[in-house]
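As structure tokens, the structure follows; a few thoughts come after it.
Left out: one protein chain. Kept in place: all the others.
Entry: chain A
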């Protein structure tokens, strides 16, 4: 498990090549292929050669997924408390704040994807491994409440190592809290779309991340109940090839579609359209069509003018 706490952002290759401007090239974290930085950005940080999907910060994810300037953050002021006064927790949270530029690991707000308004949440792995503490759970529930209130679909990108140990049972209980919120989304017939990204494990995968109406996953992501360390201990069965990847989870029926990063935005827009969304420039007007299960006309009108904007 600990190796995913380390940042794996590609390092600039400028020390052995003095003629090259700093940051012009990066190296694939998986295959080591040297990539032209501009191409790497254009390819949404997917390796040109091996297809490795590099981890993204919340800001990068928002930039790559939602319509330009459509994201409005909510509840950004919710910040980590230290309810158990757990050793080193305050310092770790502070480092997380510096690394992620956020107050905790879940970023929530509203946005548009291909013109379709939605409530949008993304877990930032750079903040303590995306782990789920009180703030994560509270922001998740508030976002779900907002989705129900405004009848907007809830789109969530997960990257999380699970419950945050430093909050003890407060961490564990976020599994129940978020799952209960998903039940409320279901009762209100508000679509809940989940995208699993690298890595999604433990308490996250065993709660809200496994409960999407539709579950997409990025290729090659580590998606599992057991983190690597647990998985290696005392296994009585030989793991099959590709064990605990997105592809494995799709094969075992736990994921609807493994979807490459460059297709995610379009796929999400199609799903939002299917679930009755109406695209448009005004969120309030467009929102009226959602969740109204008695009005399937919303689907028809959406499919006429929806995807062109993606």
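Simple rule for what comes next: contacts are C-beta pairs under 8 Å (C-beta built on N, C-alpha and C of every residue); 3 or more make two chains touch, one makes a residue touch a chain; residues count from 1.
Following the convention adopted for this analysis, contacts and distances are computed from a predicted model.
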Identity of the absent chain, which is to be given by its UniProt protein name, from "Acetyl-coenzyme A carboxylase carboxyl transferase subunit alpha", "Molybdopterin oxidoreductase family protein", "Competence protein ComFA" or "Electron transfer flavoprotein subunit beta": "Acetyl-coenzyme A carboxylase carboxyl transferase subunit alpha"
Sole contact to the chain not displayed, among A:101, A:219 or A:260: A:101
Hidden partner interface residues of chain A, rising order: 1-2, 72-81, 83-84, 86-88, 101-104, 109, 133-135, 137-138, 141-142, 145-146, 149, 163-165, 167-177, 179-184, 186-187, 202-203, 205-211, 224-226, 229-231, 235-240, 243-244, 252-254
